Structure formats: structure tokens, C-alpha cells
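Complex shown without one protein chain; remaining protein chains in place.
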Amino acid sequence: MKKTTCKNTTMKKLSEDLPPGCHGPVTVTGAAGRLSCRMESDAADIPPICNYLISKQGYRFASIVIEEMPEEWLAHYIFYGDSSQGPVSISARVNKADNLLPSISHLIHAADWHEREAEDLFGLVFHGHPRLGEFVLHEEWPEGTNPMKKDFDATVSYIHKEAGPGWHPPGE
Amino acid sequence: MSGWVLKGLKTGIRTTPYPKVEEHAPGVSPGRPEGGVPAGDKKPADFACPVDAITVRDDRVSVDYNKCIHCARCLPPAGAILVKPAGGYEWAYKIQRDAVDPGGVEKTCRRSLHIRVVDGGACNACLSEVSQITKPYYDIHRLGFFITPAPRAADLLLLAGPVTEHMKLPLKKAFEAMPGPKVVMAVGTCALSGGIFGPGFASGGGVAGFLPVDIAVPGCPPPPLAIIHGLLLAAGRKDPDPTTSPGPGCRRDAQ
Amino acid sequence: MASAGRVSESGAFMMPIGPVFSGSAESAHFLLETVGEDIIRMIPRFFYKYRGVEKTAEGLPADRALLLAERFSGTSAFAHSLAFCHAVEEIWGIEAPRRAVVLRVILAELERFRHHVAAMEGICNSTGLVVAASQAGILEEDILRLSCKFAGHRYLFGLNIPGGLQRDFSDTECMELGRGIQEIFVKLQDLEKRLRYSSSFLDRLEEVGTVSLEDAVDYGLVGPVARASGISGDLRTCLSYGDYGSFEFSVPVEREGDGYARLRILFQEAKQSNSIISQAVSSIPVGGILQPPPPGAKPSGAALGWAEAPLGAAFHWVRLKENGRVARYRLTTPSFTNWHGFHLSTEGFAFQDFPIILATFGLSNAECDR
Partner (left out) sequence: MMEISLLLELFLLSCAAGIVLAIAIPERNAPSIFAWTASISSAIILIAGGIGLFTDQPFQAELWRISSLGTMGIGMDRLCSLFVFMAGLVFLPVSVFSARYMQRYSGRYSLRSFSIFYHLLFASVVLLLIAADALSFLLAWEVMSILCYLLINYEHEKQENTRSGLLMLVMGEAGFLAVVFGFLLLTGPSGGLDFTSLRLNAGSIGGVTRWLIFLLTFFGFGIKAGIIPVNTWLPKAYKAAPGNIAAILSGVTLNLAVYGIIRINADILPALDVGPGIVVLITGSLSALIGILYATTEDDMQQMLAHSSIENAGIIIAGLGAGMVFAATQHPVLAGIAFIASLYHMINHSMFKTLLFLGSSGIELKTGSRDMNGLGGLIRFMPWTGSFFLIGALSIAALPPFNGFVSEWLTLQTMLQSASLQSIPVKITFALSGAALALTAGLAVTCFVKAFAMSFLGMGRSKASRRAVELPWSMRSAMGFLAFLCIVFGIFPTYIIPVLDRTVTPIVHESAADALVPPFFTVGRGNEKFSRAFVSDFHDLGAQVGRDVLPGRGLVVLHRGGKRNPVVFAMSTSYTFIVLLLLLGATLVMLRIVVRRRKVRYQPAWDGGLRRLPSHMTYTATGFSNPVRVIFSAVFHPTVTKETKEAVAEHFRTAITKERREVHITERLILQPVVSMLRTVSGRIAKIHSGSVNTYAMYVIITLILLLMGGQFF
């Protein structure tokens, strides 16, 4: 991959001097436009990198964006900070066959709902998240309905199932 | 506490004289695209309407208000095709249907009508306009209209939003919990046709076909006076004006 | 499936609220676990208003998707359409003309001003202070009428398009708007003064619905709610966009994190909005208002656009395909972020305070559920 220069000093430092727990490699993939830095790393390195950004660099969590590529999931973790350096995004690729991303919610609680939403809408499992399951789609949607997947026909109305007698609202 | 009373008295009466007198204050209504102008050689596609609300009928432009979302793209300067009237808000119209209890509400709730508002996935603009009607400028209480939290006490179900999958059951339950005679008023383009959200996997294409709609108030969002107009129609205190009601073909139920 | 353990206290029960509740409240469901007074735990259930906006946007051209961005949350339509436009403008590699940028600032602040006044109305209403609620309601409708007169739409729909604005405003119109807002602001200050001396009103807000700074940081709260708890984040300053850099304004911060702190933030932000508007209307640069997209095949790519919506930071992540249609649209809204932490403010407080706490948060389900 072509080496791109990064204008964000923090991220530059991060890519050169990996935070503890990271195996690398972390590559800078772009710095165009409003995002001050785009990086890509191994999925397993996402939690330590996110933790480093939040707890060491004072960044704030903004969002998780999941994209469906033909063969893989592309997850962007977006952070922003008070500095003038603009938001950053760290991306990870996950094979569709694996369908598993490490959860960062235990480190960054703000990501909790984002991961739950992604699990519910994409069927992408966040390993280590204690409370995945019914979130956006309520209990009447058939199990395994992932409307954000490309193969989901959004124009079709779905036959809903009745809530079982043992149903209990899941915790927050 | 007395300070508040004085303040209230000092503010004076702000309430609109509508429906006794037409309200003409600037800004009470955004207006809406007006059909009826000669279409010339334009085809419907030329209007670039994102929701296909504009059609050409008998060489005249016709607007389906059940679909129009007030995006203003057909208006000058960008669209420069349709003229927009300055005011106007008596947009509500009645849908004749074989109701369970036809005309019951008009008879029994003429002077006192209780409203249960149900949010079927509205964007909040409609709900905001609905809440405006209870505030000093519009104050529906003077007309004997009340918003009630209990469907048991309600005569009119006011629905906003395209009716999402998740709200179908609560909406149905609320409607069933209401004692008869009762009417349903659909407020806003979303409630009438699904609006910009359209019929889809999670959001319905409006309430029609799901509940029997009696009063339609198109608009995105309909201004408070349009909602009051709808309420007056429901209570039978205003005669439906054939000139303001959209012609056949513009209504969803007629299609 | 993760079903959380129940609260175990002898006699504890769940008090369900909603999804259809209150007068004209949005559809949402709250389960308050309580033994009758203190809320031990609050479990929210949202997405009753899930309309699948992100999915619906896929495959739509950008200008059509903009309508979704504008209309999924009607009370913060301008901010969201702005954030969407920022993203698309970045992908297309264009920038809105200076005149449009300043007008966007005016319109965004107008929206914030109206939203905050509406939120104050909600707070006064929840505490049963009817006269104050009516006063705020009058001001809200005044602003709505002013918006309608100025922009042609009471909720500022149909103004933003990628590359600028759909219509231009004359200088006199803008000056008139500035004067109108100033008039309303004077009345708002009177209301604030009166509220500050209504002890029965303050009793219901002070030390009610407290969110600590640590919790607010952990949950990554944004907007007025976060600022009331001591987080000074505001995208207008920390990720400055538009022309905010050239206006003088401050981001108010309170420390208490209770309902009254949130109300004070609303008043102070309304003040700042008024100040920004009055600065902006007198310094609108001349020029065009629309930078048309590059002709021919539009560039594809992904970009993040953001704006400080009335309720806090909104991030719109857009990927456009080669044919100019949306491939992926991700909305991160302040309501989604803040509802996550809402339970913090209710737990340990009496459930009679619940509606008040709800009002001081002033969050939108339409914005959260999308």
C-alpha cells in the first residue's frame, strides 16, 4: 500500500510507536479533507489503539461505521478531540467468514450502543460485549434479520413473530 | 408567584381569532406549491419532484398534497415553475368512508373533542406543530378541544408519522382502546403516504390501509392552523370546502 | 441473548411508561424499576420510531438522500442537512461560497435558538409552571413565524443543498431577522430572570437528575447535557466548521450536572446564538450562494461531515458510489449518544421527577431512532 503522509502528529507518532498490546502494523491510509488522519490496523489491535486514543491522547469517541464490502466487513472507528487536528478514523477489516470484531465497550462505554446497533443491523458479532441482542429491532423481528446487509430487500415487509411468553425486556 | 400572574396578564391575549376570523399574521403558514397552472410543454419529470407529487392532468399541473414534502425544489429560484401562494392553511379534508359510526363524532363531540396524539415515527416537526396548538397563540382549549393522555377518554386519534413497524401494534392498541364513536386524523405527509420515508421494511406508507382515516391534514409539517382546521372538520364545525380539497386523483384513497 | 438481571428488592416492580404516553410525547418506552419511590434502575427501550433511514438512503442520489437527512429529525433539520452537505461537499471536492457559509451559520443558530426555547418550554411545562411555559410557548411560536417569514419554512426545511443554499436572502431580510431575534431574546432574558427567582420551580430542578462529570465522560455525552456536567466540547469550536472561527462567542459550561445546570446552559446558549446571529447579519459577504458540483461524473469516496446540532455533535458519514448514489450513510446523532447516558440521571431519583429529568434532557427519539 502506498505510504501516505499524515498531518496529525499524534497519529503519526502512534503509527510509528505502537501503544502497548498492539501487534501492528498500523498504516496511515490517508489524510484527505476534514478527517485529519485515516489509518488501518488489524482488528485485534483496535481495542488497544482506541484505548490509547481515549485515555492517553484525550480523544473522544464519535462513532463506529460499518461498511459491507463484497468479501469483508470494513469498520471505521471515528474519534475527535479538542485539538485543532481534526477527527481521526481507524479502520479494520474483518473477513465475512469470521464475522467477529473485538468489542471496545468495556474500555469505551460510549461505544456500547454503537456495537449493539451494528450487531443487530449487520449481524456482526462484537466479541466480549456482554449485552448483544435485541436492540434496534424489537423481539417481533425474525431472528437473524439484518436489514443493513446488502442482500436485504428493504422494500419487502416482513412477517413478524409473536413475542414469546418468557420474553423479558433486555437490560440497558 | 404573583409575579407570574401579573406577567401573564401583562402579556395580553395573543390567541389567533381563527376560526371566527381568518388569521393573516405573517409566518403562520409556509404555504405550499399550487397546482392548476398551465403545464405548457412540461412533463412531470421536468419538475424534478423527488417524491413524484407533481403530475400533469389536462395540460395543467396537479400536485398531490398527500405526497408533497415541501422541499421547495419546484419553486423559484431553483425550480421556477410553480407559484407559491403567500398564505393559506385550510388544507385539511375529509375522507368519506363507511365508518363504523359515521358522523358520530360530529354529533356527540361538536363542542368538546378529546384528542389522543400518537407518534407513529414522526420526525418531530409535526409533533412540534401539534404541541403548538395547545400553546397561547393557538390555544385549542378555547374551542373545546383537549389533548388527553388516556385513549379511554379520547374521541379523535391524531396520528403523525409514517407508522413504523414498531409502532403498528401500539397504534392499533390505542385505537382499539378508544371508545366509539371515534375518528382518526392523519397529520402530515408521512402519515398520509409515508412521505420521504416511503413504504419500506421498517416504515409503513402512512396510516391508510392500516386504520380508517377520516380527516387528512397534508403538509410537511402542516402548520398549527391546518391542524386546527382538521379538528374543526372532525367536530363538524366547519364545512369541507370543495375548492380547497384536492381533486380526485390527488388522494391516496382514490388511487 | 443478553437479558439483564432483575433488580432484586422485596416488592420491586417495573413501572412501564409508553410507548404511547403523555400528551404529545414521542414514542419511546421506559421501564422504571422501583419499589414505589426511588428509581432503582431505568431501562429505556427505543427504536419504536426506527424508519430505517440509513438503509433507505442507500442507492439514492445525494440530493435525494439530503431530503432524508433533513427530515429524519424535524426539529434539528438544518444542522443535520448541514452535516450531510459537509460530507458530500468533501467528496465532491467543492466548498460552499462564503456568503452561503455565513447564511448557514445564521440559519443554524436560528434553529438552535428555537430549539432551546422549545426545550425551556418543555422544562417549565414539566414542573407545572404554566405561565412560564406559556411565555416560552409564545416565544417559540414567534421564532417559528420569524423563520417562516425569513426562510419560507417554519422548521427550515428545503434550504441546504450540497454546495450551498437553495435560495438567497437579501440583506434587509437578514437585518430584519437579526432585529426580530434580538426582540425575542430580550423577552427571553426577562423570562430567565423570572425563572431564576421562582424558588418552587428551582426546587424541582436543583439537584435533580444529576449526571457526574466522570459518567458524562465515560458515556461520551455531547451537547448541552455534557456541557452542564462540565464537558466543554462543542464542535463549533473544537472541530470548527463553517465560519464560526470569525465570530465571537463562548461555549458555556456548568459543573453541577443537574436539571438546573442544563436549563442554565440552554439560556446561555440561546444568548450566544443571538450574539452570533447579530454579528453575522451585519457581515454577510457578497457573492453567490451555490457552488455547483463538478460537471460530469462526480467523484466517489467517503467522507465525514459534522455539525453541532442543537442537542450536540452530529456526525454524518457518507460514501458515494461512482454513479453519484449513496453506498453507505451512517448517522451518529446527539440524541443517540445522550439517550445512552440518560439512565444515569434518573437512577436514585424519585419517579415523580422522571418527567422533569426527561424534559431537562430534551432529547429527541426521532433523532435517535432514525
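Order of writing sets the labels: A, B and C. Residues in every chain begin at 1.
In the analysis below, a contact is a pair of C-beta atoms (placed from the backbone, for glycine too) under 8 Å apart; a residue touches a chain by one contact, two chains touch by 3 or more.
No experiment lies behind these values; they were computed from the predicted model shown.
Chemist: Report, in label order, the displayed chains that the undisplayed chain touches.
Modeler: A, B, C
Chemist: Of the residues A:Pro25, A:Gly58 or A:Pro130, which one touches the chain left out of the display?
Modeler: Only one of A:Pro25, A:Gly58 or A:Pro130 touches the chain omitted from view, namely A:Pro130.
Chemist: Looking at C:Ile40, C:Leu60 or C:Leu202, which residue reaches the missing chain?
Modeler: Missing-chain contact among the listed residues: C:Ile40.
Chemist: One chain isn't shown here. Among B:Val51, B:Ala174 or B:Ala226, which residue touches it?
Modeler: Final answer for the missing-chain contact: B:Ala174.
Chemist: Need a quick check: the contact residues on subunit B for the chain that isn't drawn.
Modeler: With respect to the unshown chain, the touching residues of subunit B are 118, 150-152, 169-171, 173-174, 176-177, 179-180.
Chemist: For subunit A, which residues touch the unseen chain?
Modeler: 105-107, 109, 112, 128-131, 138-140, 163, 167-168, 171
Chemist: On subunit C, where is the contact patch with the chain that was removed from view?
Modeler: Per the touch rule, subunit C residues meeting the hidden chain are 4-21, 29, 31, 33-37, 40-41, 218-219.
Convention: only the chains that are shown with their structure count from here on.
Chemist: Calculate how many whole Å lie between the centre of subunit A and the centre of subunit B, each centre taken as the average of the chain's C-alpha atoms.
Modeler: Chain centres of subunit A and subunit B, defined by C-alpha means, are spaced 41 Å apart.
Chemist: When the centre of a chain is set as the mean of its C-alpha atoms, what distance in Å lies between subunit A and subunit C?
Modeler: 24
Chemist: For subunit A, write out the residues touching at least two other chains, lowest number first.
Modeler: Within subunit A, the residues that touch at least two other chains are 138, 147, 152, 154.
Chemist: Where in subunit C do residues touch two or more other chains at once?
Modeler: Within subunit C, residues 47, 50, 52, 55-56 contact more than one other chain.
Chemist: For the complex, give me every residue of subunit C touching subunit A.
Modeler: Listed in rising order, the residues of subunit C that touch subunit A are 1-5, 14, 31, 41-45, 47, 50, 52, 54-56, 58, 86, 90, 218-220, 232-233, 235, 238-241, 303-306, 313, 315, 317, 319, 327-328, 330, 332, 336-337, 340, 343.
Chemist: What residues of subunit A sit close enough to touch subunit B in their complex?
Modeler: Within the complex, subunit A touches subunit B at residues 138, 140, 147, 152-158, 160.
Chemist: Could you pull out which subunit B residues touch subunit A in their complex?
Modeler: 165-166, 169, 199-202
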